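This is the structure I want to talk about, given as structure tokens.
The other protein chains are all here in position, but one chain of the complex has been omitted.
What follows is chain A.
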Amino acid sequence: MTWLWSNLDEVGELMLVHLALSVPAVILSLVFSIPLGWTAHRYAWSRGVLLSIAALLYAIPSLALFVSLPPLTGFGLRSPMNLVIALTIYGVAVMVRTAADAFDSVSREVRQSATALGYSASGRFWGVELPLAGPVLLSGLRVVIVSTVSLATVGAVIGVPSLGSLFTDGFQRGIQAEIVTGIVATILLALVLDLVAVLLGRLLLPWTRTPSGRRASQERAMETTERVAGAA
């Protein structure tokens, strides 16, 4: 505890740095997964290809990815950008399948009904399919948040500062309290971001708050989470 009090500033700063690494990666993962997931949902032939690529990407050891990216992207090994890109790749790899499932979860009937009402293809996507895919997308996003926040710590090994630096530093200098602080801070950060996602979900997906609406979307989200957990 004394270690924490005398290093509070540094821990706070690392927390912000960690946040600055993970939040962009989480957002980018979502942004890229949506069109990829939609494609996998819409075109049956692309599903196998996209999901296999995602699984392959996820199988690349993280350190190997960190060191092999710089020549491809032009960013330095210790650049935070390098880490954000790597985290985004993993995020997309985790999220694509859920995004495909999310669009699958929108019933055929509702899609046909939207078409009959006179939605254009793009209007239907933004006005009907995307919002209705929301609950399942959210469940996938929560998995991405936790995995990204945790994976970002690995950056410390190649010299990108984050809460992970507390592990490496604490390990090198033999300070137990520093390591424990790093673990607790990482978990806290993940929980806070998860909470933010849930609150945003309640705000943006108000219909899921009605008793029967909640039941329906919870069932769908649960099925998906189980599948994601099973795959991981």
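What we mean here is this: contacts are C-beta pairs under 8 Å (C-beta built on N, C-alpha and C of every residue); 3 or more make two chains touch, one makes a residue touch a chain; residues count from 1.
Here is the rule we use: contacts and distances are computed from a predicted model.
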Undepicted complex member, UniProt protein name, chosen from "Carbon-monoxide dehydrogenase small subunit", "1,2-phenylacetyl-CoA epoxidase subunit B", "Sarcosine oxidase subunit alpha" or "ATP-binding cassette domain-containing protein": "ATP-binding cassette domain-containing protein"
Absent-chain contact - pick from A:V49, A:L63, A:V110 or A:L200: A:V110
From A:M15, A:L69 or A:L132, residue that would touch the chain that is not displayed: A:L132
Which of A:S52, A:T73, A:Q176 or A:T210 contacts the chain that the document leaves out: A:T210
In chain A, positions touching the absent partner: 109-110, 112-120, 123, 128, 131-132, 134, 205, 207, 210-213, 216
